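Just one protein chain is left out here, and the rest sit where they should.
Letters A, B and C mark the chains in the order given here, with residues in each chain numbered from 1 onward.
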Amino acid sequence: MSAVDIGMAGAVPRSYLGEEYTLASWLFTRDHKRIAILFFVSITVFFFIGGFAAALIRLQLLNPAGTLFQPEVYNRLFTMHGIVMVWFFLIPSIPATLGNFLLPLQIGARDLAFPRLNLFSWSLFTFSGLWAIYFIFIGGNDTGWTFYEPYSSNFANGHVIVAAVAVFINGFSTIATALNFVVSTHRLRAPGMTWFRLPLFVWAIYATSIVMLLATPVLAMTLALVAIERFWGVGIFNPVLGGDPILFQHMFWFYSHPAVYIMILPAMGVVSELVTCFARCPIFGYKGMCYALISIAIIGFFVWGHHMFTAGISLTSAVFFSLMSFIVAVPSAIKVFNWTATLHNSRISFDAPMLYALGFVGLFTIGGLTGLILATLSADIHLQDTYFVIAHFHFIMVGGTVSAYFGGLHYWWPKITGKRYPEMWARYAAILTFVGFNFTFLPQFILGYLGMPRRYYTYAPDLQTWNVLSSAGASILAVAYALPLIYLGWSLFHGKRAGPNPWGATGLEWRTSSPPPKQNFPRTPVVTELPYRYDPRDGSYTTQDGVHFAEPTLGEASV
Amino acid sequence: MFSGRLQEQYTDSTQQSETAQLGMWVFIATEVMFFGVLIFSYMIYRVAYPEQFRLAGHDSFILLGSINQALLITSSLTMVLAVRAAKADQQRALVLLLGVTAALGLAFLGVKGFEYAKDAAAHSVPVVDYIFKPGEHRPTEIFWCFYFVATGLHAIHLSVGIALVLILLVRASQGAFSPGYDAPLEVIGLYWSFVDCVWFFLFACIYPLGRAGP
Amino acid sequence: MSARMPPEPVGPYVIGWAVLLLLLGLSVLAAYEPIGPIFQPIVHFGIAATQTAIVFILFMKLRGRPSLKWVFAAAGFFWLMFLFGLSTVDYATRSGFPLR
Partner (left out) sequence: MAHVWLPFWPKNAALSASLIDLIDIGEFCLVLLILSFVFGMMLVFCLKYRRGSGAARHLPNPKSWHWEIGWTAATLVAFLVLFVIGAKAYLFLYKPPAHYQLELYVVGKQWMWKIQHPGGQREIDAVHIPVNRVIKVILASQDVIHSFYVPAFRLKHDVVPGQFETFWFEADRTGSYPLECSEFCGVEHAHMIGTVTVMSDSGYARWLADQGATESLAQQGFGLFRRYGCSGCHDPASTVHAPLLDGLFGSVVHLADGRSMVADERYIRDCILLPATQRVAGYPPVMPSFQGQLSEEDLVRILAYIKSLSARHSP
């Protein structure tokens, strides 16, 4: 595909990577693409910190006697694992890296609405990240990522205030990014890019941003109250004053349940892109997918009480929250069925991104269905705060979101870096992730049903078999996650050059060179087509600005 | 957001200014949630302990609270007039009005500081120096915790606002704004007026309680 | 926004300012009236809401054509309703509440 094909007459402008090479040109950049890279580097560091903690957790649980670490150390490990993974890796993962990079490209804009705010968001994130690292170095804290009152304010031993401050600042970084996305989506769409021509990834990021905007301030205030209560010695959750610890839970979960949708919605967006592209078939039920994203975002705000079924909330409200938890699952079901239906009458090639996407659909479905079991009131009485819950959310967050994140990373890697990654290695890694993942977390469902509570550094000896299995799986998983780091890094220097549109995809981001120039597009594209105009009969496709192409030869990438 | 020239992703300065304002409105929505959840926790306890909150509220200083509200209302007026002055290209009036706005904000902080001192003198600071008045029990401390957290956070917001207005003041005195370019004034004006609105609700939470006898 | 518009009239702003001060006075007066534990919050939060509406519409320029700004201006308040509403489902039906 030549430069003329993609509407770029004359010399190809220099890519955003080649503009300038100084450190300052990176650290003070206002280019959304460079900021995306900055975020990428930061969260990768945190992923491995969190993963290291996970490895230590699994090491400790090899032995029922739990003699490897002191209980205090173990408690700090899982707290740190949870805090780092949730706020410093998973929440920014897809939005702040892929979202930042792709949102302007996909809507045909030159940048986000507020480039300085975008950089500011990264500075805040880095600042909060430094707090988090400081927090780890001074020994962490031992409240769990949920900071339950009154334990966290009056009884915990660790550095609760430092942790709260780190998460608080991090929250404002999230808000800044989300604000930028929302305003950009409203104001900066290219001519012809109507709402129902937006790629699903943009819809997903938009829905996520709305949730971030409305939920994150609640977390900020809640944690501020915890920090103040701990610092001051009295506060509004203290039962001694007549305060209500359950009020804290209401406020925390009012944020944190929507937050789990912050973690899954972008992944759903990524997977929608991957599935249609590699199935070479338009997504089944595009509008249904849009509505499903928005309704998950909205209804997701009405279910928070399902984390409190056994905490002593009123029976009436427990019943209400259970009902809402079932209802919020309906749009998720729509999505699963639509992805599956997209595979019908299609032309599938199993490149690494597609393998990750298929893995996502499977693991998300398992995680979601076990979520339904937890939402069933009678079952939750037994399963609340056991490993069943741990398995449920790792299935969705690790099997689901992290897989989608890796899939998206591979898919857009040629666009981001201009280089192809080694396809065979990537497929091995994808398959290894799937296998290792199931090894790690399937046994935990059984552990949970057998009654092993979470946050236990020691457990009954008859549960050892399952724990050993799980730990063994975790070591496979560690390899599977370390692999991409190696070969993606390798491809930066030795990878084959990628063309502007290696996968033959329809989005606007593929209508510019790889890597894109600083201004994204030589001239603003005009959108005339729906997204995902693939033809399964011959694999040909029509891009969103209305150019028809034959199926690309994927070389080694075809089956 | 505040640079003078047109940024590359916009087609014209109207789009840029409108977009900046929209951004501020979105931010205000998040601020509503931020303060809203605090007021929510307050409401829960107020309903649970009506009598205690009445007693505690009685010890707040409604005169100071009202003076402060009047200061803020006036500052909102001067702020919006400043934006108007910029649109009318009245540079001297613009600088003057911004100056008055910042001064009113500082006056608010001064009164607030004085009020804190009086609260302390009345032994209303939980843990540090707290004495239960007749009939009062532990839940009154919740009221005072709320009082200090809420007014403290509001004061922080106001301080940020004052700093922003002072920056505008400096730039205005250098002649940075013109009828064609006043986006920063508009945006910070929104923020300023919103901080004013927060105070209306804090006032309703704190000062009217327990004045009228049982 | 475009240059050389006739300056906006000052009148509405000054009137708005006066009404806000009036409402403040009303609020202080109402504080000293024994209006009972039910009406007390209604009156005072009602006044605060009215004041906020005036500031939003007048000073923050939410007048004129409906626009996206309206949606976001209302979003926070709208969403708080869910927080208040759904938690109240719990508090209103929990045994022992309002005493907890």
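Just so we're on the same page, contacts are C-beta pairs under 8 Å (C-beta built on N, C-alpha and C of every residue); 3 or more make two chains touch, one makes a residue touch a chain.
Quick caveat, the model's predicted, so the values are computed rather than measured.
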| item | value |
| --- | --- |
| Hidden partner chain, touching residue among A:Thr310, A:Gln519 or A:Thr542 | A:Thr310 |
| Hidden partner chain, touching residue among A:Arg455, A:Arg497 or A:His548 | A:Arg455 |
| Residue, one of A:Thr370, A:Thr433, A:Ser491 or A:Thr543, that touches the chain absent here | A:Thr370 |
| Touch with the omitted chain, as defined above, among A:Ile175, A:Leu200, A:Ala279 or A:Ala505 | A:Ala279 |
| Missing-partner contacts on chain A, residue numbers | 66, 71-72, 75, 142-144, 148, 150-151, 154-157, 239-240, 242-246, 279-282, 285-288, 309-312, 315, 318-319, 322-323, 326-327, 329-330, 333-334, 336-338, 340-341, 343-350, 358, 361-362, 365-366, 369-370, 372-373, 375-379, 381-382, 384-386, 446, 449-451, 453-460, 535-537, 539, 558-559 |
| In chain B, positions touching the absent partner | 48-52, 135-139 |
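In the analysis below, only the chains that are shown with their structure count from here on.
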| item | value |
| --- | --- |
| Centre-of-Cα separation between chain C and chain A, whole angstrom | 37 |
| Between chain C and chain B, distance of the C-alpha-averaged centres to the nearest whole Å | 14 |
| Set of chain A residues in contact with two or more other chains | 186, 214, 218, 242, 244, 254 |
| Multi-chain contact residues (two or more partners), chain C | 68, 75-76, 79, 83, 87, 91, 97, 100 |
| Residues of chain B touching chain C in the complex | 13-14, 17, 21-22, 25-26, 28-33, 36-37, 40, 43-44, 46-48, 50, 54, 62, 66, 69-70, 73-74, 76-77, 79-81, 84, 87-88, 90, 178-180, 182, 189-190, 193-194, 196-197, 200-201, 203-204, 207-209, 211-214 |
| Complex contact set, residues of chain B against chain A | 1-3, 7-9, 15, 18-20, 22-23, 26-27, 29-31, 33-35, 37-38, 40-41, 44-45, 48-49, 52, 126-127, 137-139, 141-142, 145-146, 149, 153 |
| For the chain A and chain C complex, residues of the former touching the latter | 186, 214, 218, 242, 244, 246, 250, 254, 301-302, 304-305, 312-317, 320-321 |
